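First the structure, in the form of structure tokens, and then the observations on it.
Complex shown without one protein chain; remaining protein chains in place.
Chains here go by letter, A and B, matching the order in which they are written, and residues are numbered from 1 within each.
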Amino acid sequence: MFNTYVVTFIFMRTGVPLWMAILGGVLSAIGFGLLIDLLVIRHTKKVSPVAKQIITLGLIMVVLGVTPLFFGVDPLNLPRLIQSGNMTIFGANISYNGLFNIIFGLVVMLILFFVLQKTKVGLAVRTTASNEYTARLMGVPTKTVTMGAWAVAGVLGVLAGVMIAPTTTVTLNLMDVVQINALIACVLGGFQTFYGPVLGAYIIGVSRNLLLVYYSSEWGGQVLYILILLLLVVRPYGLIGKKVVKKV
Amino acid sequence: MLSENEVLRIENLSIQFGGLKAVDNLNFEIKQNEIFGLIGPNGAGKTTVFNCITQFYKPNQGSIYFRTKDGQVENLVKHKVHEIIRLGLVRTFQNVELVRELSILDNVLIGAHIDFKSTIVEQALRLPRARNEEKALREEAEMILRKLGIWERKDMIAFGQPYGILKKVEFARTLMCRPSLIILDEPAAGLNDVETAQLSEMIRTIRDEFNCSVLLVEHDMRLVMDVCDRICAISFGKFLAKGTPKEIQTNPVVQQAYLGTTEEDEHE
Partner (left out) sequence: MSHKEKKTSEKNFRTYIRNPYLQFIAFGLILLIVPTLASNFRFFKVGYITTIGVSLIYAIAALGLNVLLGWSGLISLGTAGFMGLASYLSAYITINMGLPFEVAMFAAVLIPTIIGILVGLISLKIEGLYLAIATLAVSEVLRKSFEEFEWLTNGFSGKAASYPTLFGFIQLDRASMYYFIVFVLIIVMLITYNIVNGQIGRALNAMRGSEAAAQAMGVNLLRYRLIAFAMATIFAAVSGVLYVHFIRYSYPSSWSLKLSLDFLAMIVIGGLRSIYGTVLGAFIVFAVPDMFLKQIPYFNQISYSLNGLLIILVIMFYPNGLVYIFKDIRNVWRKVIGKGKVKHVVRK
């Protein structure tokens, strides 16, 4: 959210083309992620997972409070990357921009999958995630991996923000809906695989709109929640998740 | 079913995971006040056997007859995992499973869980029955800790205690419910020679003083040969041999399974 503001700021104040402003935002996001890792995450090795969640909550509060100091409280507007033009697929209207978003999203996913699964860097990330101590013993530079992970997270965040922003305005609450739905997508798709949450995200996005339009514009969102709840009862580890059995 | 002097009898016990038969048609029986050993090379299925006995796994086939504290005979397969202790059968865990944040005394008191009869309301308001129960069971727990020589540590937090002490605490916990059969899951794991010898002593003491039987699942041959009255050896889930320590030691089938050779082979 913060970095989406950065992008908008750069775009509006300096008049450079949008893609360059986005690049600026990406750089800022990298710096931001690194900063968070260095200042906060490094010092929180000993805390429980729940406590870590609370720390991220605290971070959100800090950023939420600080952003208006930099960018003011009025909502800003960020235009789409592809300004106008629609096309028709299977009888449905879709803007070029929307199409671009979908394709771009898929491309980013594929790149991530490839890096994580097929490259040495990806292996380093996965080992660190699995067991940091052992990874370090095996010579994996875990500190760098963690820094890199936060930087990448920041970049993905700003990209998501830039894609969402044109549909509403750039405000403090820009990413609220995205965050919750992202979490739910992970739960839906299961944490065990990489493609699970992606699948979950697409399912949620599509179902939500379908329900809102065809079923009820008020209850659509909650019906989705209920459906997910029922799904969890049937498949407690998400659509694709697998249970990790503890050896007794 | 069960003869007079038997406390546990396994009949035709089988369980499979997917295509793999982890335990295949196993039979043995444990007599009253006996210290019985279950041995086998790595992967033989010892842990699976006793997870089946304690109902952490449900066997696909077979019966497990047990003489309860009240003298009844029950087929354990018909019971849920948390009901087993009520019948008088307790187990220890290889990775000592204590609650790290609680004191040693509190951990032992968990073993008395089924002995508490007071209701939620009585406990919430600390009515006399709850208070008296707590006091009586606390005293019993302290007595057991004294017997095992660790009473001084009763108020210390379990986290950070030496491994040997934690194992004793687990022992103490199993004794709280006055079981008729205790299953020990690799109790010698991680202990040195001195500690293992002490363990032998402790197992014998427990059997004598608490009048129970012991099923010992173990790798450490010295401990097994030293302390067990009878032993059953298995390999790849199948029965190999059953008898006294001496008989097992000289049994060629057992040697074959462990070492891949027999004495005869060696002489050639």
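As a convention for this text, a residue touches a chain if its C-beta (ideal position, glycine included) is under 8 Å from a C-beta of that chain, and two chains touch if they have at least 3 such contacts.
Given the structure is predicted, the values throughout are model-derived calculations rather than measurements.
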Next on the checklist: Could you tell me which displayed chains border the chain that was left out of the figure?
Outcome noted: A, B
Checklist entry - Touching the left-out chain: which of A:Ala21, A:Val140, A:Ala201 or A:Ile228? => result A:Ile228
Item to check | Contact partner of the left-out chain, one of A:Ile54, A:Leu106, A:Val121 or A:Val206 | outcome: A:Ile54
Checklist entry - Which is it among B:His82, B:Arg146 or B:Lys246 that touches the chain not included here? => result B:His82
Next on the checklist: For the chain not shown, which residue from B:Val90, B:Ala188 or B:Leu216 touches it across the whole complex?
Outcome noted: B:Val90
Next on the checklist: Across the whole complex, list the residues on subunit B that are touched by the chain not included here.
Outcome noted: 54, 56, 81-86, 90-91, 93, 97-103, 106, 109-114, 116, 118, 120, 123-126, 130, 133-134, 155-157, 173, 177
Checklist outcome for this item: Contacts from subunit A to the absent chain lie at residues 40, 43-44, 46-48, 50-51, 53-55, 57-66, 68-69, 180, 183-184, 186-187, 191, 218-219, 221-222, 225-226, 228-229, 232-233, 236-238, 246, 248
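Here, only the chains that are shown with their structure count from here on.
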Item to check | Cα-centroid distance, subunit A relative to subunit B, in whole angstrom | outcome: 49
